[in-house]
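A protein chain is absent from this complex, but the other protein chains hold their places.
The block that comes next holds chain A.
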Amino acid sequence: MDIERQIDEFVLPGDPIALSTLPSPLDACHSIVLGPGLHYDKDTNAFTSHGCGLVREPSSLIYYVDGHRSAASSLSTDDLILGIVVRRQLESLLVDIGYNELASLSLYDFEGSTKRTKPNVDRGDVIYGRLKIDGECQPQITCVNEDGKADGMGVLHENGYLFSIPIDVANDLIHHDNLLQELGNEIPYEIAIGANGRVWIKATTTRTMIALRKVILERAKNKIDINQLKTLFQQSLVS
């Protein structure tokens, strides 16, 4: 039963992973970085996965499992996320970010907001902000950076559209993919991708928004070539 998985192979939770092929990875000079979905058992000296997906090695001695994950398990401090305001309290907002519990956002954490002038935010508005998770506490969001500037964060504009995609696809789109730039060469649009898998897009017409959404969802479903996606985009623009 000891079928050990290698890099770029599909694993299921509990599968042993052969990272032992590396040149003595546990030497003091080399330290291994295990990303999400991987676990090292000290007693048996073995690596096992506790996620489902492909084992990846983005650079040497860094490993993680690339697959579908829930939003709650993959969020960490300083992630940029999109949330929906569920309730407005006296000095703070409760925001749904796809986490186990609602995140809180202080009304003073907007650019230029003081005790007198609070921003006009209502239930159902979409917030783009930075996440702060402190241990087991309720997660917190801020919409300003260290200098007190908005830096693109804040309440997102009315004429957009919000939808969700899987988290691994969102991470791909943010970090590796040049699909968004390619689409940007065709047509101007605004996009905000949250690390919690929500995407906000704004374009001049509804038709463009539908086409953009279709392309991104198609990208999420099966990883097809960029040129194919571009032709699909052109087709859906016309239809």
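The rule is short, and it goes like this: contacts are C-beta pairs under 8 Å (C-beta built on N, C-alpha and C of every residue); 3 or more make two chains touch, one makes a residue touch a chain; residues count from 1.
Please note the rule applied: contacts and distances are computed from a predicted model.
Matching "Ribonuclease P protein subunit p14 isoform X1", "EKC/KEOPS complex subunit CGI121", "Phosphatidylinositol-glycan biosynthesis class F protein" or "Exosome complex component RRP45" against the UniProt entry of the left-out chain gives the name "Exosome complex component RRP45". The residue from A:34, A:150, A:210 or A:226 that touches the chain not shown here is A:210. Among A:40, A:108 or A:161, only A:161 touches the chain that is left out of the view. Considering A:105, A:126, A:144 or A:195, the position touching the chain not shown turns out to be A:126 (whole complex).
Panel shows chain A; residues 84, 86, 96, 98, 122, 124-126, 156, 158-164, 200, 206-207, 209-210, 213-214, 236, 239 of it touch the chain omitted from the view.
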